[in-house]
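The complex is shown incomplete by one protein chain, all other protein chains being positioned as in the whole.
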Amino acid sequence: MPEVSNVAKVVTGTSQKSQQAAYQQVVKKAEPQPPKLRNAISAFFVGGLVCVIGEGLTDFWEWAMGISHKKAADPTVATLIFASALLTGLGVYDKLARFAGAGLSVPVTGFANAMTAAALEFKREGLVFGIGGRMFQLAGAVIVFGVVTAFFVGIIASLAQMIQ
Amino acid sequence: MAEKRLGYQTVRLASPPYIVGAAAVAGPMEAQGPLGHEFDQTYPDLLAGQQSFEKAERLMMQDACQLALKKAGVTGSPPEVDYFLAGDLLNQLITSTFSALPLAVPFLGLYGACSTFAESVGLGAMLIDGGYADRVLCATSSHNAASERQYRYPTEYGNQRKPYSQWTVTGAGAVVLAAAGSGPRITHVTVGKVADLGIKDPYNQGAAMAPAAVDTIDVHLKDTGRSVDYYDLIVTGDLARFGSQMAINLAADRNLYLGDRYQDCGVLIYDSEKQDVHSGGSGCACSAIVTCGHLLKEMSRGKIKRLLVVATGALLSPTSFQQGENIPAVAHAIAIEG
Partner (left out) sequence: MMYLKAFLVGGLICMLAQLILDNTKFSPGHVLSGFTVAGGILGGLGFYDRLIDFAGAGASVPISSFGNALVKGALQEANTRGLVGVLTGMFEMTSTGIAAAIVFAFLTAVVFQPKS
């Protein structure tokens, strides 16, 4: 096995805290790093591509439903969510995400995958305990923080307007 | 001092029990690995024809037990063993408890995370040597999908794994120990202390467990007065590539040089080039199926005469991690001599 050079020595006989600190340093230095540049580039390209697809879908729905470009954002989001859920069910999404990283998890596709993956995984525990009870396990935080932020921002912005 | 105790943490068995039967069963990834041909039975997918991953893991443990009993020539229903010692990774040990049900043998459930294989075999050996049993069945299992859905993320979730993360082995290993018979013998058991050197990242289990492994190996060698060279092979359970690097360094800090006689089951079980397992294997079954499937067979082929199996376990739970705690670990060692 390859040797790790330039490591700090963990000296026995010293206090637990300093031993821990020394070991943490060793581990941090030696930890294999993810391919950061490759990941950043993949995330950029896939994220950009998903947004381009989103833009294309918006144009499509604008034409197909005869609504404004802004209003077409709604069916666009629904379409992307449907596609992500389907790919998750087919077992394909996680393979794509391994490569794409944030390129798939940041767009609304990631949100849909989090909900679908959780619902799918826990279906063995039944409709109520499993699918129903566990669906929001991963995605719940986003909704909670979004709503709480909107509450405070909404109050502050409204009060600011009133004062003006 | 109690008459069979040796040093700080080791027990020398006065009449070392024999391993009269052992079996290892494994999932598809393990079957495709370098040791695939050594396993007694493999399964084509993670469900193994069952309704859930948990039921599949149960089937694997039961199959491993039946195969081990058959090889040991133990018949009868219930089989003629005095105790069934078993453990796994699932909450409340449901793999072991539900496997114990059809066996109808007195059952002791164990939790040592991935150190359970050495814990169960060590305790089984002590029960026999202490005159409390003639024959003991010890089993351990783990299942990749079942443990991921409990400890980490749903299987279809699109997350990127870190390069030092490990892949939980799917499989089960079972061993029949007996006071009389033939086969390799368990001569010493070193029970480990829980160690914590400050690792918090649940994906970095190898680094979290390395201190415990080194501590137990060091204590075992000091207690028995043996050196690393006494053993043909010292294996740790599942430190995998990164963790075993850390172990080698920590050992060197204690003037303990592990060298060529040291391997890790998490490294042996997969082909890191061809299989996407990052640092290597982990899970209770890792040490169990590498030992039961491969190493014991190597002993019967005469290639290994003295083996030290040091199974390592990371003692965290999703709760302890979310509450910001470190990851403590434990390692138990069993000396097997043929």
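Note that the chains take the letters A and B in the order they are written out, and that residue 1 is the start of every chain.
Note that in this section contacts are C-beta pairs under 8 Å (C-beta built on N, C-alpha and C of every residue); 3 or more make two chains touch, one makes a residue touch a chain.
Here the structure is a predicted model, which is why all the values come from computation and not from measurement.
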Residue of A:F44, A:W63 or A:F129 in touch with the missing chain, whole complex considered: A:F44
Touch list for chain B against the chain that is not drawn: 46, 144-145, 154-156, 159-160, 201
For chain A, residues in touch with the removed chain: 33-34, 36, 39-58, 69, 73-78, 80-82, 85-86, 88-91, 101-103, 105-108, 110-112, 115-121, 123, 131, 135, 138-139, 141-147, 149-151, 153-159, 161
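Methods note: only the chains that are shown with their structure count from here on.
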Mean-CA-position distance for chain B and chain A (Å): 35
Chain A contact footprint on chain B (complex, rising order): 51-54, 149, 153-164, 196-199, 204, 207, 211, 241-242, 244-246, 248-250, 253-254, 267, 279, 326
Footprint of chain B on chain A - complex, ascending: 1-4, 7, 9-12, 19-21, 23-24, 26-27, 30-34, 39, 88-89, 91, 93-94, 96-98, 100-101, 104-105, 110, 113-114, 116-118, 120-122, 124, 138
